[in-house]
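Missing here: one protein chain of the complex. Every other protein chain is in place.
Moving on, here comes chain A:
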């Protein structure tokens, strides 16, 4: 029922089964160090991970374990110190075409309407005219996230949750296959956050997108993930994987089920072990 693979013991990462489609993201023996004031920080050490197309993977771990660093490397914003990273079977050199990204803050430009913020990625790559032509698509997306009549508002007229939904639309406008989500709802209150998680889960399944999401919250991780990569700090690495074999269509009441609780315990144990290793 619950399968937990421990990378520390197996050594290598999860290898794709023969015959399965090529992974959306493939990471092998990734290291990343930062040097600051002469001190070297090992932000990531020996990270290997494969993410299958359509899979929802959550990176779970304490602050400073390198979750954002890993996501930034996948996004091509940061080069690894060593190791390989492939997105859609291509080595990552710059920002790959396939990715869309979201952060804890919505970072909408306050001088543009919601609509003009959403078309920004198109405006960047294909110019103003293409952005204008995409208005129909903007309306579809706004409708999808429940912001139908808010397209012409300014961002600061919207609540935090609504702003983050606008950021979802901006992320989706170029139809990326792989969504990189760095604590996207971490700044929202619990109710809004739960609602947004539901929406995100529904969205990725409906659109068939691959998602890698970062969080500190164990229950959020279990609720969203097909697989949880549990990370620990000093050095930042993947402790192990928790396979969450709950049904795909989840609602918040699943959190009370014993299976859900089992997964939460499994993830918690792994975090604890990681923390203990960090101390020694």
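FYI, contacts are C-beta pairs under 8 Å (C-beta built on N, C-alpha and C of every residue); 3 or more make two chains touch, one makes a residue touch a chain; residues count from 1.
Just so we're on the same page, contacts and distances are computed from a predicted model.
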item: Protein name, per the UniProt record, of whichever chain is missing from view ("His-Xaa-Ser system protein HxsD", "Aspartate carbamoyltransferase regulatory chain", "Radical SAM/Cys-rich domain protein" or "ABC transporter permease"); value: "ABC transporter permease"
item: Which residue of A:91, A:109, A:130 or A:276 touches the chain not shown here; value: A:109
item: Which of A:30, A:75 or A:162 contacts the chain that the document leaves out; value: A:75
item: Touch residues of chain A, complete complex, unshown partner; value: 72, 75, 77, 94-95, 99-101, 103-105, 107, 109-111, 120-121, 123-125, 154, 156-157
